[in-house]
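What follows is a short report on a single structure.
Note that one protein chain of the assembly has been removed; the remaining protein chains are unaltered in position.
Letters are used for the chains, namely A and B, taken in the order the chains are written, and counting of residues starts over at 1 for each.
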Amino acid sequence: MGLRDYVIIRVLLTIPLVLILLSVVFLLIRVLPGNPCLLKFEHNLDPQDLATCERSLGLYKPLYVQFIEYFVGLFRGNLGLSMVDFQPVSAQIVSRFPATLELTLYAFLIAVLVGIVLGSLGATKRGSVTDGAVKVIGILLYSWPVFFLGLIFQLIFGVYLHWLPTGGRLCPGCQVPQGLTIGSIHIQTGVYTVDSILAGNLPALADSVSHLILPATALGLVISGVFIRITRTNMLETLRADYVTAARARGLKGRTVVYGYALRNALLPVVTVMGLQFALLLSGAVLTETEFNIDGLGRFLVDRVNYLDYTAIQGAVVFIAILIATVALLIDILYAYLDPRVRL
Amino acid sequence: MLAGLAMVVFIVAMSVLAPFLGTQDPTFLGTKVDSPPSPQHPLGTDIGARDMLARVVWGGRFLLVVAVLAVLLCMAVGVPLGLLSAYRGGMVDRVVTLILDSIYAFPSLVFALIVVIVFGASVFVYALAIAVVYVPSYFRVVRSQTLTVKELPYVDAAKSVGAGRLAIIRKYIWPNIIPSVVTVATINFADAILITAGLDFIGVGDLTRPDWGVDLYYGRTTILSGAWWVIAFSGLMILVTTLGFSLISEGYAERTNPKLR
Partner (left out) sequence: MASKTITTGSILRVEDLYVEYRSDRGTAKAVQGVSLELKKGETLGIVGESGSGKSTLGFAVMGLLQNPPARWSGKISFEGKEISSIGEGEMRRIRGNKIAMIFQDPMTSLNPVMKIGSHFVEYIRTHEPSVNEEEAIKRTEAIMRDLGISPSRINDYPHQFSGGMRQRVMIGLALALKPHLIIADEPTTALDVIVEAQILELLKELKEKYSLSLVLITHNMGIVAQMADRVAVMYSGKIAEVAPVLKIFEEPKHPYTQALLQSIPTVEAGRRVLKVIPGSPPDLTNPPKGCPFHPRCPYVFAICHDEEPKLLSTGEEAMAACHLLSRK
């Protein structure tokens, strides 16, 4: 089948996956021992507050009604109101997501680049000192607690060397980049690096980049560990493959053979792993955002969790679940694009 | 692999023997806040003027207990589930796989965070949260190995001479899944430590407990004044522990698959 058919089928398959995930989330939150309102107001048990809370969460309704309302709300994009500030959760998530997106995207890019470059380096220089170093670096990186690396970076580059800021997304008091306005259309993504490029605001770009370097690199390096290892392992195999020898026998240039034949095939399993790594990336983002004081989805989750704001937590988890399903889908499509054998 | 074993043994020994090692009380709130390493406090003190050396020695216990529990729980559920599902096949298998695949992709830390907040920060809750997220890993690996071995000609041969299901599992499938299970278990250990320490770092756990993650939580603000010792040693310990397990995992994998060298 062609790529198009594969994509369609894959999208259709994602739907039950997402539905299951969302149901699991629902069950988890609802089937808690005790009553979210009770747990939240455990210190000052004002019956009035308790009643209002319960009513707003619809807790007195039978479970299946709650379930239906939950899904209906989801389709409408309504994730309920926060129990802390009574603001719509969906709006809060949407406003914070760009920060997380920015961080994870750059971290991911770093991870993939470092992973592939070092991994292929190790494989092509197999058995040498370089290869040994690559192996060690790989294991070291993926074992390294991301928050520890972040702290080290803050210490060295922020406190000792004063080269880079240790927190936040922009300098204190600096204005948020405005994006681009064409006529009546205003494009502002919330991703500061993109917005500052759109607005042609170079100082803002430099500022947001300088705030991104430490967190994105810390997160990216830790994630790259697995990529290094898998790229190396797979390339060791592909370099010995018959089609590589056959390609060499045809007199193709060494570089063509290594990259077009060996690496290209070695990367396929790496793409498969990317989906898993994305989950790790999100986990890492939660820690990194907290550590570097970045106002993204991760920190939102941590904050709300501390307040026991159940609707916010549920909303965030739902969002993450859908995000993951989408990313998994995209990665599968990418894989099908790269490996024609899968499309059949 | 040996290096890894050595590291893990060291950490485990240190943690188990902590009460007998004669360090200062890791929870004792003294007066010399945030002081650098000195003869009295070889690794310095933290924000609560607690001796860092003591905290380093004592800090791994909770993490290790959680990890052990999590791995045991996880294996107890994941392995049989994988075996059964692969054997049953059909609709049951597909449904279970679909459900577990959905969980598999979910970020473990996020899940653990929510569970711990809701159910409290005790050892069992941590272990349970981590276990739930890791069951799919064992499940997958056991299931795929079982499916492969199940179809092999020598299993058919065994069946044709009347070997019962249990015998087949015991003799053929079990030895084949052990390497994969061990590999997943070691990674599981390392991850459990990282997740628990990570949650402590966010401040979700019991902050009075001597714990490397908690040290990093307290150290977060202190380092801004250059006090490197409040995080360096505790962080290093976490690294050594996870690195140890990872090395064991890699070493073991290399042993059973010579291509990787």
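Convention: a contact is a pair of C-beta atoms (placed from the backbone, for glycine too) under 8 Å apart; a residue touches a chain by one contact, two chains touch by 3 or more.
Given the structure is predicted, the values throughout are model-derived calculations rather than measurements.
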Mind giving the shown chains that are in contact with the missing chain?
-> A
Of A:A241, A:V273 or A:I333, the residue touching the omitted chain is A:A241
Which residue, A:D131, A:D295 or A:D339, contacts the hidden chain when the whole complex is considered?
-> A:D339
Residue positions on chain A contacting the omitted chain are 127, 241-243, 245-254, 256, 260-261, 264-265, 268, 338-341, 344
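The working rule: only the chains that are shown with their structure count from here on.
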Just give me the whole-number Å value for how far the CA centre of chain A lies from that of chain B.
-> 22
Which residues, counting only chain A, touch chain B once they are in their complex?
-> 16-17, 20-21, 24, 28, 32-33, 39, 139-140, 142-148, 151-152, 154-155, 158-160, 166, 229, 233, 236-237, 275-276, 279-280, 282-284, 286-287, 290-291, 301-302, 305-306, 308, 313, 317, 320-321, 324-325, 328
Once bound in the complex, which stretches of chain B touch chain A?
-> 98-99, 101-110, 113-114, 117-119, 190, 194-195, 197-198, 201-204, 216, 219-220, 223-226, 228, 231, 235, 238-239, 242-243, 245-247, 250, 259-260
